[in-house]
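Here the complex is missing one protein chain, while the rest keep their positions.
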Amino acid sequence: MPKISRKTVLTVLLYLGIVAITPLCSKAPFYRHVLIMVGLYGLLGVAWNIMGGYTGLYSFGQSAYFGIGAYTSTMLLVKAGVSPWIGMICGGILAAIVAAGVAYPCSRLRGPYFTIASQAVARTFQILMTNWDYVEGAIGIPLPLMADTWWLMQFKGKMPYHIIIFSLLGIAILVCYYIERSRTGYYFRAIRDSEEVASSLGIDTVRQRIIAAMVSAFFTAVAGTFYAQYVLYIDPESVTQHALSIEIVMVAAVGGAGTIWGPVLGAAILMPISQYARALLGGAGRGIDLILYGIIIMLIAVVRPTGILGFFQRKPAIEGEGGDDIGTTITASTGTDDEVRGSAGQS
Amino acid sequence: MNVGLVQALLSGLLMGFVYSLIALGLSLIYGVMDVVNFAHGEFLMLGMFLAYWFSVLFRLDPLISIFIIIPLLFVVGVGVYKGLIKRILNGTRISQILTTFGLSVFMANMAMFLWTPNYRLAERTLTRATGDLPIFGVHVGIPEVIASLGSIIVFALAYYLIRFTRTGRAIQATSIDSEGARLVGINIDNIYAITFGLGISCVGAAGVLLATFYYIFPYVGTFFSMIAFATVALGGFGSVEGSFVAGILIGIIESLGGFFISPAVKYAIVFMTYMVVIILRPATGLFGW
Partner (left out) sequence: MRFGGLLANHDVTFDIYPGEIVGLIGPNGAGKTTLFNCISGFLHPTEGSVLFKGENLIGLKPHEICHRGLVRTFQITQPLRDMTVLENVMIGTFCRHPQTSQAREKALAILETTGMWPKRHQMGGELTIPDRKRLEIARALGTEPDLLILDEAMAGLNPTEIQDAIELVKNIQAQGITLFIIEHVMEAIMPIADRIVVLDAGRLIAEGPPSEIVRNERVIEAYLGEGRHAKRKQHSS
């Protein structure tokens, strides 16, 4: 095991401190709701990041796995009285299995092709859930109000939810931290840069892509279960809709894809904007937050694709892929080129 | 043959021509600029709303206003290229995906903010050309027939423009080898602007034609984007002829899926068809090599 550095200890303490202090700043339920949303989307962003940020598989269909998590735990609770904690694990595992089933046939797809395919899967899933009578179709399922207990993950106040979501987020960050430092993390990044090189150096790219998709789907589904328990009502519109997939990508991209804290930062920036915009403007302001998201994401993509965290890091390497190679080749070899031309002229 | 089946095949075919036109724009932009326009459907939505407002405010039939909207959207397309797309042409894949996606999110929600999320059309008829037309013993709506005929005409015009005019040949040259085209004196920047404008005009025209019988609402575009992706993947990214055939196929697959299984899941069947195609032939679609 690598030794734990002081920086790591400080980071953990800082995280715990912020998580503990922020809800005490105000007792307003709405304020605490916003914090919980930051935690929820932070978790979703971290999960997406494992696939999108590190491995370069830009999934725009994470809502399917969120839906699997929400529906699995809810159905187990409603039909069989199973604790949502067990449902959460079941949902996570089911989502991981589905993700593997999707990732395997999609393993030859890259860039935008993968993005479109992930969207097609999520939309198909939404259509199926809307038309599946066993899960009440479009009507949705209200979760029965039972008791204020940890076992059933139902609480009257917001603090327990706050603790749960930030614990889950903490676990996801730890997993991400571990992956980043292990061979798997290096392999993910190699695949993001060039699958051809990765496979020539002995990396089973299909296998690594499936691992990334499974880990990502697991945590996305866990977030889905939490959402169901928090809102106590699910329907295909709320837990499988396309807008959710978009928000997840935005959170990660705004904060900085491919970094551990980027998605958390993104959630901390975007969630207050969207929650307060919705609250302030009410029905008339529907979509205002997403208009802002659209503008922010375009700005970031054009100005600094590495996200806001990227502003604090070193300037990234020359951007672009494939075709760009020629451009850099020319600039890089200008010095020696003249030399060669000179000697050729003499001979 | 079963009347219902004939009805399904016919309406699938009619819708298919509209899909062809939608896919043409997407395929063209991808083929020439190597950018997947995730905001493609939103321009369709824009075309629909423009047709709606021209009808409501100026009492212009969409079949007339289309002559105003096509050039208008061409200008919009050129503007979007100059202001946004141009900046990401040499960017990373993720910045290209995020930019056009951001644009789609922005446009859809701007429409929702300005024009409310309500479904329109139920409240009034936009075009005077209404009623049913009996073909092969089944009845099809005149607006549907007009929309598919209109789509064929616009597609043919765009095809002519691309294949047989000077500008079109420059576009083709750029799509084959942009560096080579630059060397022989083609202004790549202009070609890109024209291509983007043309692509947007095509999908916008499809929007106007659809507006005569389809529900108009801000999120209509995200859905049609998916249909367009499926069509283009089927026809091969960048292939003009492929778009045409694939559009018809998608239209028929959709309506047959609705007929044989259930109308509620017909789009799920389209998306699954798409998945099968891209898994089997990821780069080329059915008609590419």
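A and B label the chains in the order they appear, each numbered from 1.
Following the convention adopted for this analysis, a residue touches a chain if its C-beta (ideal position, glycine included) is under 8 Å from a C-beta of that chain, and two chains touch if they have at least 3 such contacts.
Everything quoted here is computed from the prediction, not taken from an experiment.
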item: Touched by the hidden chain, restricted to displayed chains; value: A
item: Touching the absent chain when the full complex is considered, from A:Ala198, A:Val249 or A:Ile291; value: A:Ala198
item: Where the unshown chain meets chain A, residue by residue; value: 2, 181-183, 186-187, 189-190, 192-194, 196-205, 258, 316-319, 321, 325, 328-329, 332-333, 336, 339-341, 343-344
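FYI, only the chains that are shown with their structure count from here on.
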item: Inter-centroid spacing, chain B versus chain A (mean Cα positions, whole Å); value: 30
item: Chain B-facing residues of chain A, complex; value: 52, 56, 58, 60, 105-106, 108-109, 111-113, 115-117, 119-121, 123-124, 127-128, 130-131, 242, 246, 249-250, 253, 257, 285-288, 290-291, 293-298, 300-302, 305, 319-321, 324
item: In the complex with chain A, residue positions of chain B that touch it; value: 36, 38, 84, 87-88, 90-99, 101-110, 112-113, 117, 218, 222, 226, 229-230, 233, 262, 264-265, 267-268, 271-272, 274-275, 278-279, 282
